[in-house]
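The block underneath contains the structure these notes are about, expressed in structure tokens.
Only a portion of the chains appears, each positioned as in the full assembly.
Letters are used for the chains, namely A, B, C and D, taken in the order the chains are written, and counting of residues starts over at 1 for each.
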Amino acid sequence: MGALFIRDIRLGLRAGGGVLIGILFFLAVITVVPFGVGPDLKLLARIGAAMLWIGALLATLLGLDRLFQADRDDGSLDLLIMASERHMLALTVLIKCLAHWTVSVLPLVVASPLLGLFMNMEPAAIGATTLTLLVGTPAITLIGAVGAAVAVSLPRGGLLVSVIILPLTVPVLIFGVSASYGAVEDPAPFLAPFLILAAITLFFAVLGPLAAAAALKSSAD
Amino acid sequence: MSNHAGFILAAYGVSFIALAILIGWIFVDQRTQRQALQELELRGVRRRSEAKTDGAS
Amino acid sequence: MRLIAENLAGERGGDLLFEGLDFTVPSGEALLVTGPNGAGKSTLLRIIAGLLAKAAGQVRLEQISGGFESLTAASHYLGHLNAMKPVLSVEENLRFWGSFNGQGKLSIADALERVGLGDIGYLPFGYLSTGQKRRASIARLLVSNRPVWLLDEPTAGLDKASERQFAALMQDHLRGGGIIVAATHLPLGLGNTRELALGAAA
Amino acid sequence: MSETVSKTARWIDWANPTRFMTFAAAFLPWLGGLTTLVLAVGFWMSMQAPDDYQQGATVKIMFIHVPFAWLSMMCYTIMTLAALGTLVWRHPLADVSAKAAAPIGAVFTALALVTGSLWGKPMWGTWWVWDARLTSVFVLFLMYLGIIALTRAIDDPAKSAKATAILTLVGFINIPIIKFSVDWWNTLHQPASVLRMGGSTIDPSLLWPLLVMAIGFTLLFFTLHMQAMRNEIWRRRVVAMRRVAARSAERRTVQ
């Protein structure tokens, strides 16, 4: 299992452009929003958390469709499925998700405080947003794994994967954003949505790999 | 209240057209499949076994 | 240990490719699956490997030794695709499969030596020639210990010397009580083999 | 245990595709006729219905909008049951049913959205607001389209069946989640307040046409669904027979 994690991390760093393209896209999102809302710093600060979340959500989608596709194309997926008695397939999926998250999403989370500064957000808001991103984005990857597994046999599943999973990521987004707001606006609570967010991540950490494993098993041909 | 007649007509009209297209498509589909089936049967192609073919769906 | 298939049938996209297959491969023997293109050789191997659902019948491993739980778990599958990542070096690829599949028998260096790639393990897998790639995948069979080898045209692209080398490796495996099921158009140069001829493309 | 098995077996036997085809062929003309009749009566009744004192003539949109909205949800429920049928009982008809239902459901959902928008413009002054109900219907529409796209993208029915079933099931969890979470999100930011007629206190003069129309559209749905299932079964037979034909032809050329 550790070996799989290390292999996927290596692959991500060495070959897939995922990391940098993801960050770049994230930056692009954050750069153009001020053009839209104008130089109104207050407004920017208000929608800052939402923008960071939307940017992170969309950036996570980039490259997610290749999560299993690459392994299928070179025959590795067959062997991973065959090994399912040694390593439960759901666990294999979980590890692959973790590696993908570490390589393509973690850098965004790390970069988000900087972008929060650009958006004129308060320090507390920045901290809260980063924290919610850290806790919430794994859920997106895990949900995405289901879509990637369902679409694995399609050579260009990219868009399809996003279509399948975007409606499912809506709750994550909602609770992530509301927790971030909760940290600065007084009536709104922080802890409740944050805990729900954590619960969603944990829930999908179980359900996502199981569903993805089922889809992968039936995809072998 | 006839100033809203446009909206009502549009609602009924759109619904009628959309349902007509749906129904028409289903009937065209029916004819296509039936013709293909008949053509194959004329050429003497037989299903291996009914249950098998359907079961493979 | 015995690999037993009873009344096995395989289908692809709704078409029955073969049915009523019965065979037994005892430990120490090889089964050669032959037949024209499209006869279903690869399909049969994938069914045995547990990657494809069988249309009917069953296939199982009896008296399994070595603590494996099922036929799938006890099998190595070498398909058309090499299951190696082009950007990782040969050694990195083998190290990954070795620790993922466990049950190491040979060290990676030894395995590479056995397939004649001792000196180029540091190269990225994508830089190898066709035959070298195939040999590197054969080394994958050596780093983890599995009694059943399912080989789909294993010698495609190998030169004469490597073919002999590989035949020797298979002999070793059989002598150690292993089982081999190989789909092939070419003679493999093995002694004690049974043959299963699948029909014309059905 | 053995009794349940045999019971299931008998039930599955009853619903085998061949019997379904016989049954559908006999039943469909009657169903179609009944549908036409009920819809005609419903349409006539809704034309006769008085205007609402608050909403004026636009209340006529209700007679189609509400049935469409109901059917959009009913259809997804049927697809979810079919998905269970595929995954749990592996029933061959289940996948056919789900695949045939998806486009019909998508059309009804789209019509609920369009008629709702056409009602919203004169009533609320805007085509669209992001309120809980509207948004969840919109997401439902997206899921229909996603499922259709998936069934079209994988052309081997044996493979697309499971993938679609998994997606449908996962999507069903999504509907309550979205409905629930949208409430959450609305309490956080002040939403544009949305007028809504009290559902319970509808005048009988409006209720009867609505009910008749609802029954008519439900019948229409079942007619179309059954016919679409027939088409789908035929389509699969055609594909299977073409393959058999091709294969026997190849045997001739090779030998």
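As a convention for this text, contacts are C-beta pairs under 8 Å (C-beta built on N, C-alpha and C of every residue); 3 or more make two chains touch, one makes a residue touch a chain.
Every value quoted in this text rests on a predicted model; they were computed, and no experiment measured them.
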Subunit formula of the full entry, expressed with the displayed chain labels: A x2, B x1, C x2, D x1
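Definition applied: only the chains that are shown with their structure count from here on.
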Chain pair, B-D or A-C, that carries the greater number of C-beta contacts: B-D
Inter-centroid spacing, chain D versus chain B (mean Cα positions, whole Å): 15
Intercentroid distance (Cα basis), chain C paired with chain A, Å: 38
Centre-to-centre distance between chain D and chain C (centres being mean Cα positions), rounded to whole Å: 48
Two or more partner chains touched - positions in chain D: 158, 240, 244
Chain A, residues touching no fewer than two other chains: 221
Chain D partner contacts - residues on chain A that touch it in the complex: 146, 150-151, 153-154, 157, 160, 163-164, 166-168, 170-171, 174-175, 178, 181, 188, 193, 211, 214-215, 218-219, 221
Complex contacts: residues of chain B adjacent to chain D: 1-2, 4-5, 7-8, 10-12, 14-15, 18-19, 22-23, 26-27, 29-30, 33-34, 36-37, 40, 43, 45-48, 50-51, 53-57
List of chain C residues in touch with chain D within their complex: 13-15, 36, 38, 200-202
